[in-house]
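Yeah, one chain of the complex is gone here, protein chain that is, but the others are all in their spots.
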Amino acid sequence: MKRILVGLVLTVTLFYLLYLSEPASAGKKRTFEEDIKQDWAQKVCSNPEAKVPEELLDRFLEEQRKLIKYPESGNIYGDWKRGEKLFSNPKKGNCYACHCGDPKELACGNIGPNLRGYGKKKKDPEYTYRKIYNSWAYVPCSVMYRAGVHGRLTPEEIADIVAYLHSEESPINK
Amino acid sequence: MSIKYFLLFMLTSGILAFSFAGDRLDPAEEVKKQKKLLLEMMGILPGDVIVEEGKEIFHKEGPNGKSCASCHGKDGKGEKLPLVGAYATMPKYYKDIDMVADLDLRVKSCMEKYTGYDPEELKGKKGRKIIVPLATYVASLSNGMKFNVQPRHPKEKEMYKKGEELWYARVGKMDFSCAMCHDKYGGYRIRLQTLAEPKKSKVMRYWPAYRYSKDKMWTMEDRIRGCYKQIRVTKPPFYHWAHVALQMYMAVNSNGGVVEVPGFVR
Amino acid sequence: MMNRREVLKLAGTGVLLSTLSPFVNLSFSSEVEEKFKKHVGVPMSKVKDGSDKIKLKTPTIAETGANVPVSVDAKIPVEDVDWLMIFVDHNPVPRVIKVHFSPMNGKTFFATRIKMAKTSNVRAIIKKKDGSYLQALKEVKVTIGGCG
Partner (left out) sequence: MAIGTARVRVPKKIKKGKPFKVQFIIIHPMEPGTRKDKKTGKLIPAHHITKLDIKFNGKLVTHMDVGGAVSANPYFAIMMKTDESGTLEISYEDNKGGKWKKSVEIKVS
């Protein structure tokens, strides 16, 4: 009896995971028109100055803060080695596209600040987590993409990157 | 697109490969030398060969016995409908198709309408093999002339407006717009590549361009599709209105720039 | 003078290194050496440094590996040259091209554009007619491009 139950639970989880991994539109090709539809915040930011009008600022920040979610474990400080891979991988975080950090990485951009020694600045890891999850909750309309909001990085993956930025062991801080 | 995979492979392996004990080069400066060296070495750029190919296509008869040259004259220098200088005024409203067309779309529509090409032949990647060289050749006929695009027709004005909107629109999973990378952060670097400043450099004047990282001639439509892919937005199909709109916006911002086609870019 | 402990430590490291090295360090370079011997015809040790005579021009950092310009200008009379080879250590096929000159060339010069799979040494190897070999070597770092 117990075994059947476990089996049932496993099957359900499996199907649930399958369901999660395939968005409703799977099979159908996405179109340009669908992809350029904007959310409210993107619309607000679509001006030459890339600024939120004064009167909308409070609503904007509040909405963006609300979008931030945490890992189920509650742990926002993951594994720095995994974080390093995510940070570097052009198909994942690709953070080096805009930031420098590990001096070994020559091919790093200068759009964002240099993150060398970031961990020594004694910033709150939770701030780091939240900033990566949704940069717009801190800098409205920033060029930094909202990694968590769009699901480009999972909460767990962001936690790993937080560790990469804060850990003493990480080449960012060594 | 095998070359893309090849690139990906070597780029990912490249990341592991750095060890630079001691030498203090500025990577951003060093990287510019590759282009300089390529230009120095080359008596001939591959782009010039592609222009020649376009010239051949231009003078070759289509299925109904007419060539581009039948209407536009030899080398596009006919008394009626000359093409010299035409590219410097595009995108433009064309009465015969009742549309505003960019270079690619105009070339394609002409071939279908007047030289009898089967539209199927001009579709997709297969068609690009004809349209890209031909478009490059046609654009090169305006070399030395100044860009001058003034939206007057209502449809041209509408395209300009749509183009401007698209330019500033923050879209997709990376929240980018053209403007973020190419106005606000133009001149900064993504990895080691300096972001182009299409408005400042009057970009339309040197496109179509030969891309040495891909060993291919690209028209602005290819470039726009590449940009959208990079910001993880589904690429607009070729000859889509978005290409025309964005080029209308960039063309107006390229006014005064002297045409020099094909360009030579990374 | 070393004390006993230091000597032991050194010895220990030596043992550790010698057990590990066949798997870690040497495997890679010996692979290159093997390929070198196969394509060039002689072991790497037989090829002398000719960087004073062979001017090899490449970018030090390549922003794309698809198109790396390489030029070789050698101060060796072309009458004395049998062939020139461009060899890229870490390419799937390291031998990129082999150029056989003749006195009609007038100068030992060659230029081309090559593909590089990843960061690697680029070598210009010249076999002279007297049977000796010379080479010039440059490292070209192939970097990750733009937006991934």
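Order as written gives the chain letters A, B and C; numbering starts at 1 within each chain.
We adopt the following convention: contacts are C-beta pairs under 8 Å (C-beta built on N, C-alpha and C of every residue); 3 or more make two chains touch, one makes a residue touch a chain.
Bear in mind that the values here come from a model prediction, so they are computed numbers and not experimental data.
S.K.: Can you pull out the displayed chains that the omitted chain is in contact with?
M.R.: Touch partners of the hidden chain, whole complex considered, are B, C.
S.K.: Would you indicate which residue among B:D75, B:E197 or B:D215 is in contact with the undisplayed chain?
M.R.: Among B:D75, B:E197 or B:D215, only B:D215 touches the chain that is not shown.
S.K.: Can you name the residues of subunit C that touch the chain not displayed here?
M.R.: 66-68, 71, 88, 91-93, 95-102, 104-107, 109-116
S.K.: For subunit B, which positions touch the chain that isn't shown here?
M.R.: So the residues of subunit B touching the missing chain come out as 1-6, 9, 41-44, 46, 48-50, 52-53, 133, 215.
Operating definition for what follows: only the chains that are shown with their structure count from here on.
S.K.: Of the chains shown, whose Cα mean is nearest the mean of all protein Cα atoms?
M.R.: Closest chain centre to the overall C-alpha centroid: B.
S.K.: Between subunit B and subunit C, what distance separates the C-alpha centroids? Give it in angstrom.
M.R.: Whole-Å distance between the two chain centres: 38.
S.K.: Could you state the distance in Å from the CA-based centre of subunit A to that of subunit B?
M.R.: Going by mean C-alpha positions, subunit A sits 33 Å from subunit B.
S.K.: Find every residue in subunit B that makes contact with two or more other chains and list them.
M.R.: Residue numbers touching two or more other chains: 11-12, 14-15, 18, 20, 27, 190-192.
S.K.: By the touch rule stated above, which residues of subunit C touch at least two different other chains?
M.R.: 61, 141, 143-148
S.K.: Mind listing the subunit A positions that touch subunit C in their complex?
M.R.: 89-91, 94, 96-97, 106-107
S.K.: Please give the residue numbers of subunit B that touch subunit C in the complex, ascending.
M.R.: Per the stated touch rule, the residues are 3, 6-7, 9-15, 17-18, 20, 25, 27, 30-31, 33-34, 37-38, 40-41, 190-193, 212-215, 230-231, 266.
S.K.: Once bound in the complex, which stretches of subunit B touch subunit A?
M.R.: 8, 11-12, 14-15, 18-20, 27-28, 165-166, 168-177, 179-181, 183-185, 188-192, 228, 233-237, 240, 242
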